[in-house]
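A single protein chain has been omitted from the complex, and every remaining protein chain is retained in its original position.
The chains carry the letters A, B and C, assigned in the order they are written, with residues numbered from 1 in each.
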Amino acid sequence: MSKLSEDQSNEIEEARSNVSSTLRAVSPGMEEILYRSMPVLDHGFVRVVDYMGNDGAVVQAARVSYGQGTRQVSEDRALIHYLLRHWHTTPFEMAEIKLHVKMPIFVARQWIRHRMASVNEYSARYSVLDREFYIPRPEHLAAQSTSNKQGRGEVVGPQEADRVLRLLVEDAERNYDHYLEMLNSKEDGTRVDDARTGLARELARMNLSLNYYTQWYWKTDLHNLMNFLRLRADLHAQYEIRVYAETILDVMKRWVPITHEAFVEHRLEAATFSGEALKALRRLLAGEKLEQSDTRMPKREWEEFRAKLGIA
Amino acid sequence: MSKLSEDQSNEIEEARSNVSSTLRAVSPGMEEILYRSMPVLDHGFVRVVDYMGNDGAVVQAARVSYGQGTRQVSEDRALIHYLLRHWHTTPFEMAEIKLHVKMPIFVARQWIRHRMASVNEYSARYSVLDREFYIPRPEHLAAQSTSNKQGRGEVVGPQEADRVLRLLVEDAERNYDHYLEMLNSKEDGTRVDDARTGLARELARMNLSLNYYTQWYWKTDLHNLMNFLRLRADLHAQYEIRVYAETILDVMKRWVPITHEAFVEHRLEAATFSGEALKALRRLLAGEKLEQSDTRMPKREWEEFRAKLGIA
Amino acid sequence: MSKLSEDQSNEIEEARSNVSSTLRAVSPGMEEILYRSMPVLDHGFVRVVDYMGNDGAVVQAARVSYGQGTRQVSEDRALIHYLLRHWHTTPFEMAEIKLHVKMPIFVARQWIRHRMASVNEYSARYSVLDREFYIPRPEHLAAQSTSNKQGRGEVVGPQEADRVLRLLVEDAERNYDHYLEMLNSKEDGTRVDDARTGLARELARMNLSLNYYTQWYWKTDLHNLMNFLRLRADLHAQYEIRVYAETILDVMKRWVPITHEAFVEHRLEAATFSGEALKALRRLLAGEKLEQSDTRMPKREWEEFRAKLGIA
Partner (left out) sequence: MSKLSEDQSNEIEEARSNVSSTLRAVSPGMEEILYRSMPVLDHGFVRVVDYMGNDGAVVQAARVSYGQGTRQVSEDRALIHYLLRHWHTTPFEMAEIKLHVKMPIFVARQWIRHRMASVNEYSARYSVLDREFYIPRPEHLAAQSTSNKQGRGEVVGPQEADRVLRLLVEDAERNYDHYLEMLNSKEDGTRVDDARTGLARELARMNLSLNYYTQWYWKTDLHNLMNFLRLRADLHAQYEIRVYAETILDVMKRWVPITHEAFVEHRLEAATFSGEALKALRRLLAGEKLEQSDTRMPKREWEEFRAKLGIA
């Protein structure tokens, strides 16, 4: 489990002890968790550092109103569903969230591909990284999928798992030992050898492996957060980023419960059918029996089509 | 002066009467003005609708800290100045502001060119626009500049001003009369002629002129706000957008006083010298007397160079 | 019809007479139309000014290849369909298009909302606009829709049409006359009265109405072009921007015929079903008869659902 240092925990609780008055819109569900660390993977976390707006901010902007813009809950709910169903995006850009996230570097490399966000990352040019690296739990050590070139298949056997875990731990530890050695630094930050200055941090870091943890402040708006979640909370996303997305999906539910509900309904549980798929659908509804060869869909789309409809 | 309707004022005061507790960072200067309308031009305004973060958010992100990240005011101030002087941008993206702005359409057309912002505009496809248009005050009726192809020169004489103002008012009023006529609508929204449905709003609006007022919600981060202000609070900006920028500059001062101070110092009052200008500067410092022909600067850059240095 | 001046036509034909050799990927369909003006509305046009890449650029980037990256046409086609079906976006960002567009200002105001593009607009601060304004053809003079608050309904009767057209033409002409008068300028650009300097262009322009034509260079990538086309070639888009989108859709077909085909199949002719809609769909396929009240879809979504399936 991810452990914060005592200093870090104190910083967080001090931040939580500062209660202020504000005229701004507030999200009660977010106030409860603000600043607190939600553990993810073995050393990672997600912390909400700040937010702006709530469900009301979406309807307020959609209505370009002078006050809060909210009316009856049922009207607001219908509007939010309508906006999402019809792919309106700008009202959802009007609410903002800021997270502090700690994650393995290979997860950070996928995450950063979402460009519509602001990022401040902990700098390994400026500071020494901690001896913290990700080691999967045995049940997540999956073999290469045989059907999907970029996915996972079955979990590997216990013997193979042991071997993999041993290699991962040994290499990560050794690489860190040598990182410190190049820096001429002991674990506590003091020098090993006063005669050496040690290699520049920006160089020594290259010896660390991609499972080392990094951290950043990440800020985005609700629209772009949903784009992130749609891709990364999906079953095709790599497990190690999906658990972050799932944690953030829970945060979203606290923050903007109505938008969350509409997002699940119109994005996560929705499915898109191509022109050819729609033709096939109409024929099925008219009572025809269809094989792939009766349609113009390629094999893979045909299988996806059947999966969406729950046809065996 | 810009007058809000009684309904609008009530909406605003109701929003201001909702005081909540929050654990988030607060900007006291912003709480004082939240939701209130600051008049700009004859019918326009700027209202702060929401904000996220304050000066502390900048240092918190720059330090990727666990708590507020702020230390001594003098350290925070030095850090913010350092960041702006060295063109660091991402920490300033970590604070966010949302404004409700009402402005003439030709101002909105310049404003929208700043793409790194979110916008929800009042829709003239969906609603009927009000009879509100911008008429400059006589002292702002400037002639075309003779030296600057896109600027203003001297104020025109009183007779010419009268003529211009009469034309602007008459045409705007007539265009609005005809807008309503095409819509088959009276001023109060009721129909003129029950036998007619009236032209679609999305068509009728094309008869309105560019000085008609529109309004939008506009949200951006502190970094992009400074980009906006640097260009639009500049003397080369058109007067009618500059007064909006100046109003927002005052808002910025309330919101993030330290960043505002650093922004004035390192952007608004700063000047950039090209490679050739730097060479000339060094020669001047060495005691040389220089004419334009002694340098490789073109005439216009030479004049700008002298202006920056306050050389007559 | 849109008429280019002789000078403009000459400029275009001169540009077309410069044939060069290049090692870059070429799109034969684009070379045929490069620089030429495709008329839209009464005075508008779309011109392709430059492009980068073709269908091959998409597969080349998806494969991060060393050469052109293309294989058999059938493989490339399958890959492009796959990418679009699974919402991959980055390979489509690797092809770029640059257009010169002339359109009414109210169309430009919708267009500019697509932020992921580069724009250089003709400046009415710098230059005098021409006496060119959009007047709809009678068959496009639609009444306000009674069912859709932002749409059009039936075409208005001939008498009402005459009245509307007369108002639009008269107001546009008068506003332009007064624009010139304020500028102290005759139609040919010479002064009316040597004693007056004339109002600054940046001020006088505010007297023009929103149907006046403006023009710009607009550059975007294929991914963002498809986003634009999906929204603006849609039946819910205003007619006056839709005709531009349809013209550009033809351009896209010439430029990247395979991507165009896949775009029609997986975007334009596709439909998305929400979680509730999918449940209803499965029940229908299982032979149930359904009314709206048997589902949890609101009335409007239910109607859209039936329309997508072509159920009467």
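Just so we're on the same page, contacts are C-beta pairs under 8 Å (C-beta built on N, C-alpha and C of every residue); 3 or more make two chains touch, one makes a residue touch a chain.
Only a predicted model underlies this, so the values are computations on that prediction, with no experimental measurement involved.
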Query raised in the report: Just one of A:Val40, A:Ile80 or A:Met182 touches the chain that is missing; which is it?
Result: A:Met182
Report summary line: The one residue from A:Gln150, A:Thr190 or A:Ser293 touching the chain left out of view is A:Gln150
Report summary line: Touch rule applied to chain C and the missing chain gives residues 4, 7-8, 11-12, 14-16, 18-26, 31, 34-35, 49-53, 57, 60-62, 64-68, 90-91, 93-94, 96, 98, 100, 118-122, 215-217, 219, 221
Requested in this report: Please give every residue of chain A in contact with the chain that is not shown.
Outcome: 104-106, 109, 112-113, 115, 119, 123, 125-126, 134, 136, 140-146, 149-154, 156, 160, 163-164, 167-168, 171-172, 174-175, 178, 181-183, 196-203, 205-211, 238
Query - Hidden partner chain, residues of chain B it touches - result: 78, 81-82, 85, 87, 231, 264-266, 268-278, 281-282, 284-285, 298, 300-301, 304, 308-311
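Definition applied: only the chains that are shown with their structure count from here on.
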Query raised in the report: Residue numbers at the chain A-chain B interface: does the shared fraction exceed half, giving same, or fall under half, giving different?
Result: same
Query raised in the report: If you average the CA atoms of chain B and of chain C, how far apart do the two points sit, in angstrom?
Result: 29
Query raised in the report: Taking each chain's centre as the mean of its CA atoms, how far is chain A from chain B in angstrom?
Result: 35
